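All protein chains of the complex are present and in place, except for one that has been dropped.
Residue numbering begins at 1 within each chain, and the chains themselves are lettered A and B in the order written.
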Amino acid sequence: MIIVFALFLLTLLVITALAIVQTTNLFVAVMLTSIFSLLMASNFFILDAADVALTEAAVGAGITTVIFLAALMLTTEHEKPHLSRRKLNTVVITILASLIIYATFDKPRLGDPDAPVHQHLAPWYLEKTPEYMDFPNVVTAILGSFRGYDTLGEVFVVFAACIGVLFILGVKPPEGSTYNPYRSGLKHHLIPQVVGRLLIPFLVLFGLYVQFHGEYSPGGGFQAGALIASAIILYALLEGEAAALRAVPRSVLLGLVIGGATLYGGVGVVCILMGGNFLEYTVLLDNPVAAQQTGIILIEAGVGMAVCGALLSIFHAFAARPMRV
Amino acid sequence: MDLTPHLPALQVIVPMLSAPLIVLLKPRGLAWAGATAVALLSFAVALNMAIAISDGAHYRYDMGGWAAPYGIELSVGAFSSLILLIVTGAAATALLAGRASIDSQIEPDRQPMFYAAWLLALAGLAGIAVSADAFNIFVFMEISSLASYVLIAGGPNRRALPAVFKYLVMGTIGATFYLIGVGLVYMMTGTLNLADMEARVGAVDDINPILVAAGFITIGLALKAAVFPLHVWLPNAYTHSPHMVTVFLAACATKVAIYVLIRFDFFVFQSNFDWHGSHFSSFLMPLGLLGILVASAVAMFEGHIKRLLAMSSVAQIGYIILGASFVTQDGLTASAAHLFNHALAKGGLFLAIAALACHYDDLRLDRLAGAARSMPWTSAALAICGFSLVGVPGTAGFISKWLLIDAALDQGPFAWLLVLIILASSLMALAYVWRIVETLYKKPAVVQPSSAGEAPLELLLITWLIALANIGFGLFPQFPLNLASAAAELLMGHAL
Partner (left out) sequence: MNLLELLGYFNYWVFAIVLMVGLYTVIAKINLVKKLIGLSIFQSAVFLMYITMDKVEGGTAPIILKGMEGNVFSNPLPQVLILTAIVVGVSTLALGLAIVVRIYESYGTIEEDEILDAD
């Protein structure tokens, strides 16, 4: 049954992708992209990737869409319908597609427990996580500790994007720009007001749950950061961007980003100072299991802070920019 | 406490963790001072490792205390060390020399973010060089790419924006291709550590996914490295970025991608598959040769001095790729040496151009006529670095060109053709460098400089330091050559 459902979802995925290419209204394209992400998230869930599904839904379908819409507001909604005339494109793409499909014939069968992917590293992680960390979510264990250095890098990718957007949009807007008419939010629309206000506290609460329960169930810093950021973005949409900035000012957001990134890096440096390698949490406390848990909780907090602050800074950088007339 | 075993990690985390703190340094000049200090510290770390490595050391580091392949391993050998020297050297030099130039191109309130992005680019490039984990390389590639997009977008002219957009799109496609390739290899081997991949990839029965993976990885990284004909993002990105960013990125950004390309192909595939060597050369040798010829020819007729040198960079990438495509010890040595020498020459040239730009707003070649009269020192340094780029005897460029020709002579019946192409392109290089020198020295001035006199003293001093280094490493090339031949040995050691 679930397989039929998966086939159905995948087919929808392809149809949505084609529809996105076809449409010349960018607003429609962005909304379809959001649907595409949700379908993708459902697919991930069917394939047992709960953490990834949660992230794709929060980041792909939520935050990405909002940033796209904010950018469309500052640019234009319509795409000129013609294509570039280079014939080469189709040739390149056909060759690549057949190459990939050719490669799939030797790929291991889906779900084959004897596939090489499931032989080497994965069993080790599944076996050692209960021993070294003593908590159930293996994804969090790899993310926070076994491959914690990747995650640190990822936090700095987000940080780079955040300062990048602030830098690029930090120049003065062109002469004669005006603020957009929706800057005051949807204050005068009753239904979004009521529904939205009901949602915000739950979103924040869910975000905090995901943050602090990441060792036990799907979730962690990224998902939490994205969820809390989306709660505040929702607030900004309802009450106006200025009100959201009053509630959480820009300096606080930048502080969150810097604080989060520094907290994560700081934990690593403390590990060096206490005689371990970078990010070797085991040296933090006498009990190695408790030390691993402490380290992971601390860095997850850093991740959550940095992601939440960065996404909100990016949102405000777009939303607060006056439009070119 | 002894920090020596931590050096590979410090190489990355020092600039990376400093970046957020730099954002906080609002007062004028402080962000510059902080970033420069950090970049110099990174250079000291790289130099420290390079000296130990040329005595035969090899650094390994287990991140988080988890042994490879379960954790992420850092590994610094001769090849990585050479790249680290180039990256940190370029970052530090450009910052030291560039305060006035950056001040004139970036508004004061945006400067802290600019310097933070600079350090992130440095950390990302260094992170790629030290990493021994395929996926970790992807993460740091993205850090360095995002940071370099930011740096280029700081360009004063609006043309920087479409240029950086193109770079962003093509860079992301390149990185994603790499990710697909890594995914396919991971699918067939179950591991992400490069050394572990090498050990396991030979045991794979179904070879098709590996073949496709090799293709994706090579094309993706060639895109990042601006190998001809995938170089279309490079000329505009280099031309319109702030002058100091051009110094930094032209000296090292594409070279790090070449490094990953060579390292991945030689570490993972070369020793396992008989076909790999011939595939590698038959794919990259034509591209290298075409790149050398076409880009040099285009550069001869280019009117904007930065664009001219950017095209010349594409040609130089061709030389590096050509050397590697011989798949011999000599060829790889020539490649590695050329990585280093080209960084010196091109870095020096772009520094001199930044100095010219202090007094000339318009950098089209015909507008620069007669500049040597008001800026004799800058022009002389530019000429020295230019001759090093051509490969005039006595300069660093000569050493690597010589090695390349030497390596080409072993290439069977068509060796004479290869040598001929290298010589022809050197003549073309001489033609475009001579065109610059002639314009600066011989032609009557068209535009009066905005103010008379030389560039700021620190910029001039550093430019001359690099120009003298071009001569110094031409006369005494032992140190980089030792590293280069050790690097080639490391790469070919896997083939034996």
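The criterion applied here is as follows: a contact is a pair of C-beta atoms (placed from the backbone, for glycine too) under 8 Å apart; a residue touches a chain by one contact, two chains touch by 3 or more.
What you see is a predicted model, and the numbers here were worked out from it, not measured in a lab.
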{"item": "Touching residues on subunit B - with respect to the absent chain", "value": "135, 138-139, 142, 146, 149-150, 153, 158-159, 161-162, 164-165, 168-169, 172-173, 176, 179-180, 183, 186-187, 192"}
{"item": "Chain not shown, touching residues in subunit A", "value": "3, 6-7, 10, 13-14, 17-18, 20-21, 26, 29-30, 33, 36-37, 40, 43-44, 47-52, 55-56, 59-60, 63-64, 67-68, 70-72, 74-76, 79-80, 82-84, 86, 89-90, 92-93, 96-97, 100-101, 104, 107-113, 115, 117-118, 121-122, 125-126, 129-130, 136-139, 142-143, 147, 150-151, 153-154, 157-158, 160-161, 164-165, 168-169, 171, 173-174, 177, 216-218, 222, 307, 314, 317-318, 321, 324"}
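Please note the rule applied: only the chains that are shown with their structure count from here on.
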{"item": "Subunit A residues touching subunit B - in the complex, by the definition given at the top", "value": "99-100, 102-103, 105-108, 115-122, 124-125, 128, 145-150, 152-154, 156-157, 159-161, 163-164, 166-168, 170-171, 254, 257-258, 261-262, 265-266, 268-269, 272-273, 275-282"}
{"item": "Of all residues in subunit B, those that touch subunit A in their complex", "value": "1, 6, 9, 13, 16-17, 19-21, 23-24, 61-66, 69-72, 107, 109-110, 113-114, 116-117, 120, 123, 127, 135-136, 139-140, 142-143, 146-147, 149-150, 153-154, 184, 186-192, 200, 204, 206-209, 211-213, 215"}
